[in-house]
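Have a look at the structure below, then the notes.
The complex appears here minus one protein chain, its other protein chains still in place.
The letters A and B name the chains in turn, as written, and every chain counts its residues from 1.
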Amino acid sequence: MTPTTTPPRIITGLSGPPPEGDSHQRALQLEQQTYDRALDCVHCGLCLPACPTYTENGLEADSPRGRIYLMKGLADGKIQPTETVTNHLDLCLDCRACETACPSGVVYHELIEESRVKLSTKKRTRMMDRLVHGVFFHVFTKRRRLKLLLLPARIAQKLGLGRIIEKSGRLLPVQLEKMQSMLPPDGPLWESNLNKFYPATPHDGVKRSTVGFFAGCVGSVLFQHVNRQTIALLNHAGCDVTVAPLQTCCGAIDHHGGRLEPAKCYARKNIDAFDTDYIVNNIAGCGAMLKDYAHLLRDDPNYAQRARDFTNRVRDISELLPQLEMPQPPHPIEQTITYHDACHLAHAQKVTKPPRQLLGTIAKLQMIDLVESDMCCGAAGTYNLSQPIMARELAERKLQHVIQTGAKTCVTGNVGCAMHIQSEAKRLGVDLKVVHPVSLLHEAYFGIEE
Amino acid sequence: MPEAVTDNNVIQINNAENPTALQALVQRCTKEDLPIIDYGFAHTNLGHPAPSKHVKLQQHGQVIEHYERDLTVRVAAGATFGHIQAQLRPTNQFLPVDADADLTLGEVINHNVYGPLRVKYGAARELLLGMRCMDGTGRDIHTGGRTVKNVSGYDLTRFMVGSLGQMGIIYEATMRTYAIPQHILRLTLRIDDPAWLDTHLSNWLLDVSAPSTLALAYEEEHWTLQIAYFGTTTGCNIQHRALKSFWESSVPEPQMVQLDEYLDESSQHRAWRRQASTLVKIIVPPATTGSTCLDLVSSTRINAALRFDVLPVHGCILVGGDLPAAQAIMLDKQINQIIAQVGGVRQWHARPLGTNSIAPFGPAQPDWSILKKLKDTMDPRALLNRGRFLETESSLH
Partner (left out) sequence: MHPVIDQLRAIVGSQGILYEQDELFVYECDGFPIAKGIPLAVIFPTNTQQVADCVKVLNQHNLQIVPRGSGTGLAGGAVAYDRGVIISLSRMKKIESVDLDNRVAVVQAGVRNLALSDSIADTGWRFSPDPSSQRASSIGGNVSTNAGGINTLKHGVTVCHILGLEYVLPDGKICTSRAEPIYDGIGADLTSLICGSEGTFAIVTRIWCRLVVNPKYFRTVYAVFGSTSDACKTVSDVIASGIVPTSMEMMDAGMIQAVESAFHFGFPSDVAAMLLLEVDGIDQVLDEELASIVQLARDNNAGDIQQCSDPVRRAELWTARKKAFGAVGRMSHSYCTQDACIPRSKLPEAMEHVAKLSEKYDITITNVFHAGDGNIHPIMLFDEDDPGQVQQVLLLSKELLEYCVDIGGTITGEHGVGVEKLHLMDKMFNRNTLDLFLDVKKTFDPDQRINDAKLIPSDKTTIELLKPIAANIPGGAL
């Protein structure tokens, strides 16, 4: 028997001691709809393994559930936006893998994006962060400025100075060093623009569609060859392709950075610019943004309907091609490859099967499944510049899985992923080529380009 | 009303539904510091002998309630398997444990008795749902229940499996039952090299031909494999056919001859027929079962006297036979050497006369000190099966 001399001490199981500091000040005022959506989270934790940052460091505050708890805590005035708290929110990749995992249908990206906007105005910003942000918002989104900025880097690269920069280690701030290292090695000094119109050259003489091609900012400067290949494939499939001259940045960089007004402005311009059956792009990040216009402009009386109509016509290149009755590609490619799902294709656009189907049509191409293929590689738009350490850890994780497959080629449908994985592979001395699925398809249809 | 009958120092307790008599017994024995011994029918010689002064407990009982539509049954621990199976049979159900008809349910739980049926149905851990027992201080303990899932409270129910009657006197248990299979196809095959199983059993379990029950036996210098398929006639035949192609595709193909094929049309469960009563039970990693058997046969040079009943899926080897003391000591040495190499444990069920130098249980396990403490908690005066296992063994550790 257990003799009880003193009765048990009673403690309340409901909540801990009140938080320190001024708990009455609500540091975050969320829109009612967004706050209600935070309440949809039932704290079940099914999002944990989907989250790259949690997988990396195992910290609850770096999981979607934890971040929602933090945002709700801020909104309820239970905690204050200390540097610790905002760091956890900033470490989020916004890859939206948690949305795929969430049973309650929490629309996480709206919550984190709105919170970041509202917290960023209060946050002190360091000089270097400001510089980097400036580059993001004012250069990356403007093709001509981007080309100008890249010119010295390209020249340095041509002259072999890149290696000196690499060796100089800490001379450059880590973010700028990262930017430099991501530059694809074989680009021209000054990328030429695309034509305004490419007529269909159908393989079977049947004209099928008119397509507006969305070229992207970074894409059209650094990956213009992929754009040309995309257009060639579309022409071959029987599509007239127009490259709408008035098109502009998709707005994703501003949107993720919490700058809604510029993002909406870009969206309206793009909606005005395209009048084709389809709007095709080959960059997952841009595609996800284009498909989000309906939500972005839902309260705009002049554009809400047009935005919905626009969104319905947006396709990733890998979504459209399988519908166009393409013949079997004639050129076999004897290679072992693996496929990495870009977050903004897999989680934001839910496109996972079509690219694999397309690659499956190429004779002799062996595709090995990649473990955790839909986990973020750390690129996440501009994340690899703002959170270089986590970005590196995630890239190393990704590369380990890629190495396991034995493939020397990693295929992915997003320029951000491609540049990030490629540069990290180079840094670690991994023999790997990262290519866009379009490039392989192009080779399979037209042979090796000179 | 329960009755307690004293016959010399044997106490027989009937009707476990009312534990009063058992409680009174424990309280009386506590007062008189008289150990209560129930070493079981088939395990009388297992472990250290009981102190000379003790009362011997024999429980009797029967099925208390058969929840026929739930496939569960509440049974007094003193009920024998013969009785239980006979009670269940009219409902086309059975308790899937390979226990001889004269074993009681209490003994089966206390010693975790299992046989080839464990492959398909699991052992006591999987089948036991609830338990009532009297601890060594006379407290009436009820744990678990009659539902198939239950996580309320500590799982003292399953804890008692294999406890050698040292933690409490189980007087009632609730078990899962199963429907008797429609058909049972039994095959007996001679196998030349039992070590073939070590490398191929896992693949076999993945195949359509995976057996519902499997045992390996050794007698008179021959190894035989006893396979059974449970299910419909169609299913049994498909599995039987698949078995042949599985063997033919195995590299190396095992050398086997089918001796016997038998379709159990009676749809009744046939208890496992063993070669001999057990001398020593050895547990090794399953993938070393075959080679361990071969080692024991070849190096002890006493193979003619040995009988083996082996459960390859669970790495359980029951060795029987008539062994003189010197050979038993040699066998024990050999077993200990093998266990030192591959891992595992062994316990002597019956040590031949003159082999007291053999430790009945071994090798010493790291958690015995915790078991000892739990024994002190549940039976502070060491009334229950005093001397048999923990008090003696954990001091060695």
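The definition used in the following text is that a residue touches a chain if its C-beta (ideal position, glycine included) is under 8 Å from a C-beta of that chain, and two chains touch if they have at least 3 such contacts.
This is a predicted model, so every value here is computed, not measured.
**Q** If the full complex is used, which shown chains touch the chain that is missing here?
**A** When the full complex is considered, the omitted chain touches A, B.
**Q** Would you mind spotting which of B:284, B:310, B:358 or B:383 touches the chain that isn't drawn?
**A** For the chain that is not drawn, the touching residue is B:284.
**Q** Decide which residue listed in B:28, B:89, B:146 or B:381 touches the omitted chain of the complex.
**A** B:146
**Q** Thinking of the whole complex, not just what is shown, which of A:46, A:304 or A:324 touches the missing chain?
**A** In the complete complex, the chain left out is touched by residue A:46.
**Q** Residues on chain A that touch the omitted chain in the whole complex?
**A** Per the touch rule, chain A residues meeting the hidden chain are 1-2, 4, 8-17, 19-20, 36, 39-50, 57-61, 66, 69-70, 73, 78-80, 82, 84-85, 101-105.
**Q** Where does chain B touch the missing chain, residue by residue?
**A** 67-72, 92-93, 112, 122, 125-126, 135, 139-143, 145-156, 158-164, 166-167, 178-179, 198-199, 201-202, 205-206, 208, 210, 231-232, 234-235, 238-239, 283-287, 314-316, 343-345, 347, 361, 365-368, 370-371, 373-374, 376-378, 389-390
FYI, only the chains that are shown with their structure count from here on.
**Q** In whole angstrom, what separates the CA-based centres of chain A and chain B?
**A** So the centre of chain A lies 59 Å away from the centre of chain B.
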